[in-house]
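Presented below is the structure to which this report refers.
Yeah, one chain of the complex is gone here, protein chain that is, but the others are all in their spots.
For subunit A:
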Amino acid sequence: MHAAVVVFPGSNCDRDLAVAFQAAGMKVSMVWHKESTLPEGVDIVGIPGGFSYGDYLRCGAIAAQSPICRSVADHAGRGGYALGICNGFQVLTETGLLPGALLRNAGLKYICKTVGLRVETSDSAYTQGYAEGQVIHIPIAHHDGNYFADDDTIARLRGEDRIAFTYTRNPNGARADIAGILSENRRVLGMMPHPERAADPGHGGTDGQALFRALSGMLASA
């Protein structure tokens, strides 16, 4: 069970994500953005939160064009797993691996607080450790987390059961209260909240642990 965590200039949750993967029993490799290939045998790629390339142009836009992101796209294209958190979610939408885009928060403010999330589907390697409808508490920390997609895309996400998490109280104006979505093959998850910041009793909450443990168990048995 091997996870790779991509590190861009400006990433700041890369180590937290590595620690969360490790705590769930995974081997972790850190991968610098200038690398053009992922380490041999990587099962899942984690794209961490932060401010890749200073959020220049648009959040995640420059990172999406980096050499490593081409191999992340290849990995996902082969059916590999990828988890993008916060800025990582923005990168995944900019690469086109997930539909939609993340806009400036409707209230214009950067928001850093723990929010309630409803688990909308337990049908994924990431969410199988939760019950459908379960409410968990995970921190958010973002300025551009307002999920936008056109009506057809939202309807398709709903119809295909690809909305992973919704906010119990929408903090940022996201359409359909969306906090996280899955790819068509359910192996790519993008989410604005930070499960890696609620993965140890020292964090003040452990609701994110089940995501990493389920992922580790699922991929190990696959």
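The definition used in the following text is that contacts are C-beta pairs under 8 Å (C-beta built on N, C-alpha and C of every residue); 3 or more make two chains touch, one makes a residue touch a chain; residues count from 1.
The rule is short, and it goes like this: contacts and distances are computed from a predicted model.
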{"item": "Chain left out of the displayed complex - its UniProt protein name, from \"Rubsico expression protein CbbX\", \"Phosphoribosylformylglycinamidine synthase subunit PurS\", \"ABC-2 type transport system ATP-binding protein\" or \"Fumarate reductase/succinate dehydrogenase flavoprotein subunit\"", "value": "\"Phosphoribosylformylglycinamidine synthase subunit PurS\""}
{"item": "Residue of A:S71, A:N105, A:S183 or A:Q209 touching the missing chain in the full complex", "value": "A:N105"}
{"item": "Residue of A:T93, A:Q128 or A:S216 in touch with the missing chain, whole complex considered", "value": "A:T93"}
{"item": "Positions on subunit A contacted by the hidden chain, ascending", "value": "57-58, 61-62, 65, 93-94, 99-101, 103-108, 146, 148-149, 173"}
